[in-house]
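This report refers to the structure that appears directly beneath it.
A protein chain is absent from this complex, but the other protein chains hold their places.
Chain lettering (A, B, C and D) follows the sequence in which the chains are written, and residue indices restart at 1 in each chain.
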């Protein structure tokens, strides 16, 4: 299988701090990788480096075949990123937001509706300004906007936070589906038991480096 | 034991929507209550009503002996609220932030340091601008600012989100300590297994009302 | 079958219908007096007829703003023990401010038209004109605050404080002609001074003031009721919403 | 590219439509600015008439800066700038779309400011064609420069203060050209108003070219 993320001794610096301090990791197509590590271990930083948001200052990094030292923008088209924040246009209605996201990635308006339904966002909420949604409802809309873009690489930072039990199951299902249809999933999560359910591999970071790796399943 | 939160048929409206739709609940001193319920059930709203941030439009609500219809400001002095957001001055250094919070609640600067240590925020981070902290590190600082105020009523909205395993254990310990020294704790959480560990009572909301209540332990 | 409208849901009552009729008659009479009966001015010619709308309007606006401030003060400091939590004061403040803004607008427009005729320009940078425009915008800001989505009581409190702050501009407008050298007319009618205009003009002006007052009261009453109805509608919608929220959840369970 | 740019512009206008900031706050505010200047000059009529062209553009600059601020706040508020940077839409389209959205809102603002200036400052319009052409050129230049500076300040904690600091010097030539062109259009000076007007189009064109090429770089950060 081809490698989707391929890091060799990557160092990345943000605000004068080495958020990644020489990371080696290779992730291949179709994997579901769970990132672990204590607070400040570098999980968020790793995901952001993969997305090309933080420049690397040393080492080799290759994402979806693009060399991040040359071109950090091109791979983004094929990447979906869910951060600690939701990236929503909080002024817009749920539906309007989804329509924009769908159109921006070349999907149909129908896809947007389907994604919302899949995430269990009920019709009542479609014409409610996002500003008024509860934390979990926002998270669902955010995941739906990601789903509609059909990314090849899913990067999720604690995606389960704020979701209720049903939401977590939905999300797991979606991630499994994505992986089985050839996408690659990397998500950070602190929840132990949950991890075992869907991840095909668990990677632990410590101090901006790899500390444990369960290996490809 | 005296009741700390006493709601009878409380209706609260935000943005034209009944976020609480006739809630009855009584919480007594020293309890640790876990709130549950699916996304949009009204957990956040309940906590914010308790803190006097959302006005009630019908029913009787009594918090720490204050009638919320007459006076929503006075009880706040005795309440600590941790929302989905962290409420930090992100420009300040960790230490400066804590000093301000300590002074504002009449605590000593030493208390602030002790609280930071207790939350496992290492000395290296004390003179780092909060802006640069990772999500979990911020959450810790936020909990530390709450701890330093020694509230009588702790309201926490998904406090475990973003915390790593060690952080969760620390937090549980702190909440147990608080309860055993006479404070009352109400926290919302979606995590099932965790709940069993410290909550003395589990309350489930649905549609802005009480749906299940494990009762006082 | 036509539904008999619930009397609660109408903005008119017999009393206000009478008031409305009186207002209409008064306006017609005012037109007659202003346009036909009163003479043209020696200096200003026919243009002087503008006076009968220009001046009463701003007086009414002042009056409305006084009412706004007064109700706002009551709302802030005297509403705790009212059964409606002071909503009445708040509604009154809001409707008076709306009507005040409208009449301040009328003064501005008539003033500009008048200016075009007598000064040859629509606008002069004269202290009175400038302060009037400021007054107008001040209350636009107040109304913007009232339109924010928030709990009515809380929004009412914010707006009430704003109303108290805003009122400062009213005396400034009124005294601007004394404090600065202006092109604009000095006060010609004021307490303790002999009026500078006389005869039919004087009486027409007084009468127009009365007529405009009636119209303004009629407007305020109606705006008040519309606001009240909106609140009632929201309350009823709320009951329905609560019911539907419960139903939705039962369906889910 | 054009389709995507239109998409972005439409989304921005929709956000505006939902929040009604331009019409509700910025337009009255720009009018207020006109009045405040009159205060500052102690209502010296001749002076104001002479300065009308300049004051118009100062008011546009002021109101427009708020609009640009808002256009980028919308992109960065829910957490950070990442979503905008991750956008599947290409950088040139983002730039053009944002500029178009801002352009339309500024035009709207000017539709209110224009009559305001004419009425309040008592100006007489000699040359309508020059007036409209220079208004168009100035607005175009303003929008593209604004979006370029806007993205540089976007997402920073200090954006509210940094944006005007970047924007004002960049726009100073536009302000100057706009004022001179308007003064000619008002018949206050016999100078070559058209030269000034074309200068603004040139500025707009240059910044558009820069924006289309460089917006991708500007999106990067950290």
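Basically, a residue touches a chain if its C-beta (ideal position, glycine included) is under 8 Å from a C-beta of that chain, and two chains touch if they have at least 3 such contacts.
Note that the structure is predicted; figures quoted are calculated from it, not measured.
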{"item": "Partners of the unshown chain among those that are drawn", "value": "A, B, C, D"}
{"item": "Identified contact with the non-displayed chain, of B:92, B:114, B:176 or B:210", "value": "B:92"}
{"item": "Residue, one of D:5, D:32, D:102 or D:219, that touches the chain absent here", "value": "D:32"}
{"item": "Residue of C:161, C:210, C:229 or C:246 in touch with the missing chain, whole complex considered", "value": "C:161"}
{"item": "Hidden partner interface residues of chain B, rising order", "value": "14-15, 48, 51, 53-55, 72-73, 76-77, 79, 81, 83-93, 96, 100, 103-106, 129, 149"}
{"item": "Missing-chain contacts mapped onto chain A", "value": "90-91, 131"}
{"item": "Interface with the unshown chain - residue positions in chain D", "value": "19, 21, 24-26, 28-29, 32-33, 35-37, 39-42, 44, 47, 50-51, 54-55, 57-58, 61, 66, 69-70, 73, 77, 157-158, 160-162, 164-165, 168-169, 172, 175-176, 179"}
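As a working rule, only the chains that are shown with their structure count from here on.
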{"item": "Pair joined by the larger number of C-beta contacts - B-C, A-D", "value": "A-D"}
{"item": "Chain closest to the assembly centre - both centres taken as Cα means", "value": "D"}
{"item": "For chain A paired with chain D, centre-to-centre distance based on mean C-alpha positions, whole Å", "value": "37"}
{"item": "Distance from the mean Cα position of chain C to that of chain A, given in whole angstrom", "value": "56"}
{"item": "Of all residues in chain B, the ones touching two or more other chains", "value": "14-15, 17"}
